[in-house]
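Note that one protein chain is taken out, while the other chains of the complex remain in position.
Coming up: subunit A.
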């Protein structure tokens, strides 16, 4: 057995163990901590599968952003999870049946196929993006991405709706107490320039190499959150019209681009000549909107009156 196979087996076992630990942990905080480790191990797994795009998203959104949201939700949850679990025979049997069925299907797959890869690569030249993942996400399967963005927007509307009536439209997030000239204030000044450059680089490089709107948006969201934590800028008022346009601009432009395609054929189709311009425009708008949405999801509902 060679070294990389041994590494992969150890990685798989670790992922399974940490996943089990996260589900079974008595203490919710321990569960969240194990979930963060799970996300990082999964990222390594995606890198091993040479799916660097997915690895980037898993690290940024799965391990990073989701964990922050879960940690923020902890104080509002009961300290103990419902452990020891009550075994429900019917649920157990149906879970095992579904799991066995899935195993049977996966093992029974005829032979390792290359999936849709040849079809994607055949059309890649016309797609406007030389990174196959970006071509699939924004051209061939634009619907998926559009719906993902719509889900994010709906989630944000849901979070905002849980504001108390007298705080509606006010500023979200906790009040920050930062020592002027202290460590956090300096860190908050040092990092954003680098973060903004890295974010713009990620979205630009997304058309030709691993990267793209979601990865870049997470970096930019983190930069904005850091600037707010360091009290360099205040959280925005949620009633602000500019903020709402910022959040909606990406999905709106995506739909507009889709309608533009409708004039020349079908919804969300691009002509080969203009495809690159359309994809880059939509990616840029999506990046800004997703970045704002992710940061606002972390900040939560309005807490201070407007």
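In this text, a residue touches a chain if its C-beta (ideal position, glycine included) is under 8 Å from a C-beta of that chain, and two chains touch if they have at least 3 such contacts; residues count from 1.
Following the convention adopted for this analysis, contacts and distances are computed from a predicted model.
The listed choices are "ATP synthase subunit I", "Peroxiredoxin", "Na(+) H(+) antiporter subunit G" or "Acetoin utilization AcuB family protein"; the UniProt protein name belonging to the chain that is not shown reads "Na(+) H(+) antiporter subunit G".
Only one residue from A:95, A:190, A:256 or A:277 touches the chain missing from this view: A:190.
Mapped onto subunit A, the footprint of the missing chain covers residues 75, 183-184, 187, 190-191, 194.
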